[in-house]
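Missing here: one protein chain of the complex. Every other protein chain is in place.
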Amino acid sequence: MHILVVNPNTSLEMTQTIREAAQAIAGDGVVVDAIYPDFGPESIEGVYDEVVSAYWTVDKVMSIADKYDGFILACFSAHPAIGALREALAQPVMGIMEASILHALPLGSKFSIVTTSPRWQPLLEEGVHVLGVGSRCASVRSSGMAVLDLEELPEAEVRNRLIAEAKRAVEEDGAEVICLGCAGMAGLEEGIHEETAVPVIDGVRSAVALVKSLIEAGAQTSKRNLYRPVDRRPANGLPSGIAKGYGN
Amino acid sequence: MHILVVNPNTSLEMTQTIREAAQAIAGDGVVVDAIYPDFGPESIEGVYDEVVSAYWTVDKVMSIADKYDGFILACFSAHPAIGALREALAQPVMGIMEASILHALPLGSKFSIVTTSPRWQPLLEEGVHVLGVGSRCASVRSSGMAVLDLEELPEAEVRNRLIAEAKRAVEEDGAEVICLGCAGMAGLEEGIHEETAVPVIDGVRSAVALVKSLIEAGAQTSKRNLYRPVDRRPANGLPSGIAKGYGN
Amino acid sequence: MHILVVNPNTSLEMTQTIREAAQAIAGDGVVVDAIYPDFGPESIEGVYDEVVSAYWTVDKVMSIADKYDGFILACFSAHPAIGALREALAQPVMGIMEASILHALPLGSKFSIVTTSPRWQPLLEEGVHVLGVGSRCASVRSSGMAVLDLEELPEAEVRNRLIAEAKRAVEEDGAEVICLGCAGMAGLEEGIHEETAVPVIDGVRSAVALVKSLIEAGAQTSKRNLYRPVDRRPANGLPSGIAKGYGN
Amino acid sequence: MHILVVNPNTSLEMTQTIREAAQAIAGDGVVVDAIYPDFGPESIEGVYDEVVSAYWTVDKVMSIADKYDGFILACFSAHPAIGALREALAQPVMGIMEASILHALPLGSKFSIVTTSPRWQPLLEEGVHVLGVGSRCASVRSSGMAVLDLEELPEAEVRNRLIAEAKRAVEEDGAEVICLGCAGMAGLEEGIHEETAVPVIDGVRSAVALVKSLIEAGAQTSKRNLYRPVDRRPANGLPSGIAKGYGN
Amino acid sequence: MHILVVNPNTSLEMTQTIREAAQAIAGDGVVVDAIYPDFGPESIEGVYDEVVSAYWTVDKVMSIADKYDGFILACFSAHPAIGALREALAQPVMGIMEASILHALPLGSKFSIVTTSPRWQPLLEEGVHVLGVGSRCASVRSSGMAVLDLEELPEAEVRNRLIAEAKRAVEEDGAEVICLGCAGMAGLEEGIHEETAVPVIDGVRSAVALVKSLIEAGAQTSKRNLYRPVDRRPANGLPSGIAKGYGN
Partner (left out) sequence: MHILVVNPNTSLEMTQTIREAAQAIAGDGVVVDAIYPDFGPESIEGVYDEVVSAYWTVDKVMSIADKYDGFILACFSAHPAIGALREALAQPVMGIMEASILHALPLGSKFSIVTTSPRWQPLLEEGVHVLGVGSRCASVRSSGMAVLDLEELPEAEVRNRLIAEAKRAVEEDGAEVICLGCAGMAGLEEGIHEETAVPVIDGVRSAVALVKSLIEAGAQTSKRNLYRPVDRRPANGLPSGIAKGYGN
């Protein structure tokens, strides 16, 4: 089984970290590769970044998609590349927000997402709404830090702020499960679990396990209506991966 | 890894069929056992049957639960034993309705459930509503057959009626994925897929794959609020498995 | 008119208290009997207790159901025995959570439920969701007390904590009506009404009045789909009341 | 106990019919009076009629309200007079749409409303939505007849068309209970029940039983927020009943 | 283009203020007239006031409606006159609550309404619910002031309390746009925008701009179902404007 983990931002370092975490959970029988796009933002901080990163992410994935049995898009959001890849490919495609929520649902009555900057709050609330699981979501909580704070503050302070927010989600909002709302939070599970005593879900781990489960069950993306591929289009100056998705 | 498949009705034959299907999808590294309760209805046809079967199913599972890493309740419904076992145990517990929906969500925009008798329609609609995924459900469709028809009609007719209903779900309701709404429909996937060209999901296969994915990801049921176990209670004439859940 | 009040836990004392309250509101022309199951938990604190108590409650009721014109299930929850009895019987069956909400709706725009232990919060929220009246519910509030605190703390402290929670529901959540979220809270109406100045509803009183109103209006449970009784099944070692529901 | 039934249209004949039906269900111990406004439409066919009838209905009721323990507004809609009377008075006020839905909820999983002209369909759907019980409503169905048809067609044809619509609600929409969507349909319960085999609810009967149940339970309208009476206002040429509601 | 602004309360002063604000935004090519009803409350503080003011407002508008291309109802609520006028007339009719929400939606993910007395909170929440945009509404917040406080407190204090509430909506509830919840708040936009840095919407300005946009686009109210005019009715003592709506 070959799984491709796609980091839609252009950080090589984060890509390697995610690949190692994914390989560890995937186990020996599964080959996990990881890629990142040739161009685009180093981190995804909003809708504009999503549009830019979606284009180059789809370009990169399409050029090598044939080799893989399933795909993971490692951005905690309803990233537009997820739908585009589902349309262009038959193999299962899983985003880490969707994966962490699918794993949270059978573990407790309500989940909360803990994320970093406040701008993600409406984006993730909209993502939860689109997934159609809004009534199971206790809250989406951000730490109230500005993006620059995240880079400049000491790691311990960032961590403590996220733990504080997770505790509020559990104690004030009724969350019974916490979803870590950023691929970059991997490794914080233990600390937050110790402080809150509820399951804490890392989306990359869940996405690997769920894509494996879909591949094992023989599942393929539906080609009825929403994800039916478009007909052939001319390449017309588009990069090769994008063009390939148009049948070139 | 040890997984216990629980058939909540008292049919030995169906239990064996489900166990074999579950073992096949689980693979070599996983031991799959299957049980059924000592007392209760031979099939589950409504709320009354659920209440009776939940009691004896919980009794049976509790007496041997320590040996297993995860549990599957093989009734396509929001069966009350699912919540009771989640409360009493820490290992993941998965119902086949919930599992088939969790697998359907990433494969298409809307799923439909195709079931047998019309009485299941409101029960399953309520179950989908409780799971909180109502906006993703195109329809719950029954074949309009009476329960007795199911036993007395030739298998081909039953099959054709279910295929006809699945086609209506796809063509009239906009379903992009079909969930088979009964553990006893395993084996119909291929036929319905051929006629509808959409993914068809068997809940037992999905439940095995998902419970494996939760166990691999190290997930445990939340013990905050809803699934916090009750304190010790006296056995007072209750059967031994039930009593064990009360700390005896 | 004969009404049977069913206390689904095994406390004789609570059964007698509820019966007296029910008789008082029912008036002279109505005979109110009360029963409790032969086995099961002394209080209902979660899903596991519900499964156990539902089985023995249904068994008890079925053995004497013919004598009654209507039934009240005196547990403030979406207790599974309610549906099972509706399926097996034609006479109206009313749970006290549903009754108190039906009475709250015409009295104000939003109601809150005030309950005891935090584990009831997700269960009652789910119950409100299943009833389909979630948009009218301002909040479900628990007092944050552990179950043991309830038994060990002085009555005045328990009462004050519940009053404090009711005031928060009114002042912070916008509740215009308070539903007492436990059969054992009967008698607190006056105190909470004095402190909050909003209508306070005791589910037992409302259930008696509503079952009377349904009986007077000649209403019977629908036998279409959800509550259609199952066909005859063999008794096979099941207790006599349960077996009677299977046509024995 | 004194109950006032308010017919908000100006038809004396319909007022008398409703009063007799209400008295019959109320029983001997209850005095039922009935009134209709001094001015306004002879039937209520839309929002414009509602605005006109609400004004004169409130005027009429306010002038004699002190004598009554509860009120029934006998128009099957979310008629604006209901809220105005709840605000001005403390005694329970019940509309017949709300009453028939409150009685339908415990009898089956889904109800449908069968009404006359198509213009009521969006109005009643909005009314159901405002009550907050949309997820329990299988459908609002009109017979597709024009208003003039209703008066000009033979009674048997009108009746047959309504029965046909009720059957469609049951067979196609999954309704388990039928609510008659017009005060003028009283008397059709039996015929529709015979053809559909589901409970058929007449709003006037349910409203009488429910107002009695609220009075018996000692309930009063909440005076918190929504239904808090306005402060005194000058009469300034307003009719005496309206002016009385302003403290004159 | 001729637009009629309808102030449904009987305050001449407020009518003139609103007319001037509306004319300023409408621009030179548009004639804006303003009226108020002959009878009714000086301010609208609840459902009772709505019923009285709707009657006299409709009466006033109907007598002069032919001269206008569109109408604005200048009460921040789901005032019943809006629907009645839509039914009786073909020209677009816009309420200022609806208008301010329609303008808020494209400017941010969530809006909040800031209003005065707490009784408006449930009324406006219901209004938002009826408009069907509840999931975009972050909160409806009142300043917690009694109606008398509003008249008696110094203007600066009223203003500061409203600004404080708007800041809470932005900082605690996630509002990205603020709608001023009362026609009388015109002029506070700047102050609240300076303190919150989010767009602040005055319903009168938005209603003028939106009615103009509908007139320019050639739009007329649908006469299918909900807003189909009633057939002719006799005048029977009704005031002339009301009677005109009945075809007299």
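The chains carry the letters A, B, C, D and E, assigned in the order they are written, with residues numbered from 1 in each.
We take it that a contact is a pair of C-beta atoms (placed from the backbone, for glycine too) under 8 Å apart; a residue touches a chain by one contact, two chains touch by 3 or more.
Please read these numbers as outputs of a predicted model, since none were measured by experiment.
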* **Chain not shown, its touching partners among those shown** => A, B, D, E
* Structure fact -> The one of E:Val6, E:Val93, E:Met145 or E:Ala183 in touch with the missing chain is E:Val93
* To do: Decide which residue listed in A:Arg86, A:Arg161 or A:Lys212 touches the omitted chain of the complex.
  => A:Arg86
* Chain not shown: contacting residue from E:Gly174, E:Pro229 or E:Gly245 -> E:Gly174
* To do: Can you work out which residue in E:Val5, E:Val47, E:Ala65 or E:Leu210 touches the chain that's missing from view?
  => E:Leu210
* Structure fact -> Contact residues on subunit D toward the hidden chain run 121-122, 125-126, 129, 134
* Tell me, which residues in subunit B touch the chain that this view leaves out? -> 109-110, 135, 174, 176
* In the full complex, which bits of subunit E touch the chain not displayed? Write them out. => 25, 27, 92-94, 98, 102-103, 105-109, 131-136, 170, 174-177, 196-199, 201, 205-206, 209-210, 212-214, 216-227
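Heads up, the rule we're going with is that only the chains that are shown with their structure count from here on.
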* **Approximate Å spacing (C-alpha centroids) for the pair subunit A, subunit C** => 43
* Between subunit A and subunit D, what's the gap in Å when you average each chain's C-alpha atoms? -> 52
* Asked: Can you list the subunit E residues in contact with two or more other chains?
  -> 121-122, 126, 129
* Asked: For this entry, which pairs of chains touch?
  -> A-B, A-C, A-E, B-C, B-D, C-D, C-E, D-E
